[in-house]
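Note that one protein chain of the assembly has been removed; the remaining protein chains are unaltered in position.
Each chain carries a letter (A, B and C) given by its place in the written order, and its residues are counted from 1.
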Amino acid sequence: MAYEFKAQRRVEFSDTDMAGIMHYSNFFRFMETAEHGFYRSLGFSVVDSTLNPRVGWPRVHAECDYRKPLRFEDLVEIQLLVTEKRSKALSFQFRFYKVNGESAEEVARGALTIVCVSHTPDGSMKAVPIPQEIADKIEVAPAGVL
Amino acid sequence: MAYEFKAQRRVEFSDTDMAGIMHYSNFFRFMETAEHGFYRSLGFSVVDSTLNPRVGWPRVHAECDYRKPLRFEDLVEIQLLVTEKRSKALSFQFRFYKVNGESAEEVARGALTIVCVSHTPDGSMKAVPIPQEIADKIEVAPAGVL
Amino acid sequence: MAYEFKAQRRVEFSDTDMAGIMHYSNFFRFMETAEHGFYRSLGFSVVDSTLNPRVGWPRVHAECDYRKPLRFEDLVEIQLLVTEKRSKALSFQFRFYKVNGESAEEVARGALTIVCVSHTPDGSMKAVPIPQEIADKIEVAPAGVL
Partner (left out) sequence: MAYEFKAQRRVEFSDTDMAGIMHYSNFFRFMETAEHGFYRSLGFSVVDSTLNPRVGWPRVHAECDYRKPLRFEDLVEIQLLVTEKRSKALSFQFRFYKVNGESAEEVARGALTIVCVSHTPDGSMKAVPIPQEIADKIEVAPAGVL
């Protein structure tokens, strides 16, 4: 079981905007990078086609607090922590660290809540319990870590 | 003085992801579209080069609650409302409506807080009061609207 | 029948990069905006679910020549012209004009070749003839226009 994952990304030119910093919407793309890496680290994929029925993971809430900007070629560590696990939903916290050799400074902190859904025949989505084999692998980070 | 602005966008193919819906990070790009249109409607630009000193508007907080998905070619109305005006910061609420002929259904609701900054000689950013000619044009939406 | 379509877009903040100009990859997103608007103008959608069998339109070639940069808030007209129509493929030329009141200056020129495919049971794609009801609506731009 796991409650944490760390992904690394380098800020690319296409991640920046004319203010010379990473566009604020791209922090949400980076959160997802860490989230999907977390799933892979547990041995499954967010688009696992072997699950029956197939499930999807739409986001119902996303947020980010920005403290310092990230710039082109900055090396970023995105730390994912599981903050809540319910029968049909998961919540994560994300801490963005700008890495400089041995040191790392937190520059932003985000959060996501996602819901497990299956697709009904009419094309809409319906919340369903997280498949047991996935739920069994995920735990909530202990209080001391959060 | 104004506290509201409405922008329209059609969801493009490049806004979607493999789940067949608009990627959740793109709601934040659409918020900014409404925000910048709001400024233009007031007669200035977020990158106005005539202000002295020049100011920037980094985001310090962004969030979004997603109720229903948006799909390719959906027509979206993004309603911006000013929720708070401080000397150095502005907060906005954004309501996303999927437009269908005469009817419109709210599918998501977001928020942004931005800070007015100037750039110090060492390249860092420092919060400064919103230029008077801009602050004079913006008011907070009345309680009945929010 | 039609061989031309014009779409308009305003360059958004998220379209720019730290060089202060629209990122070169976004011209390809704008081409697709014009392409899909062209289809809508003909009464169908690139994801029309009423066609049987359902078809897709992957790109097999894309290119762009950049003459002048586009900047934030520039108003852009993207002119699509059909340059070739084959049984299973279409080619388009795209001319990007920066619009300034009555005048318009061409700043870039692109091209796309797309192929009509259906999805085989094993998940791969196979080129198929363009559905007749679509092919009948599209013609190649006359030599004097190209």
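By our rule, a residue touches a chain if its C-beta (ideal position, glycine included) is under 8 Å from a C-beta of that chain, and two chains touch if they have at least 3 such contacts.
The model shown is predicted, which means the values in this text are computed figures rather than measured ones.
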Contact set of the excluded chain (shown chains only): A, B, C
Where the missing chain touches subunit C, by residue: 18-19, 21, 24-26, 28-29, 32, 47, 56, 58-67, 69, 125
Touch list for subunit B against the chain that is not drawn: 13-14, 16-21, 23, 25, 71-72
Mind pulling the subunit A residues that touch the left-out chain? 12-14, 29, 32-33, 36, 40, 45-47, 72-73
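Just so we're on the same page, only the chains that are shown with their structure count from here on.
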Comparing each chain's Cα average against the average over all protein Cα atoms, the nearest is chain B
Same or different residue numbers at the subunit A/subunit B copy interface, by half rule: same
Centroid spacing, where centroids are CA-atom means, of subunit B and subunit C in whole angstrom: 28
Separation of the C-alpha centres, subunit A versus subunit B, in whole Å, is 24
Contacts with 2+ other chains: residues of subunit C: 13-14, 72
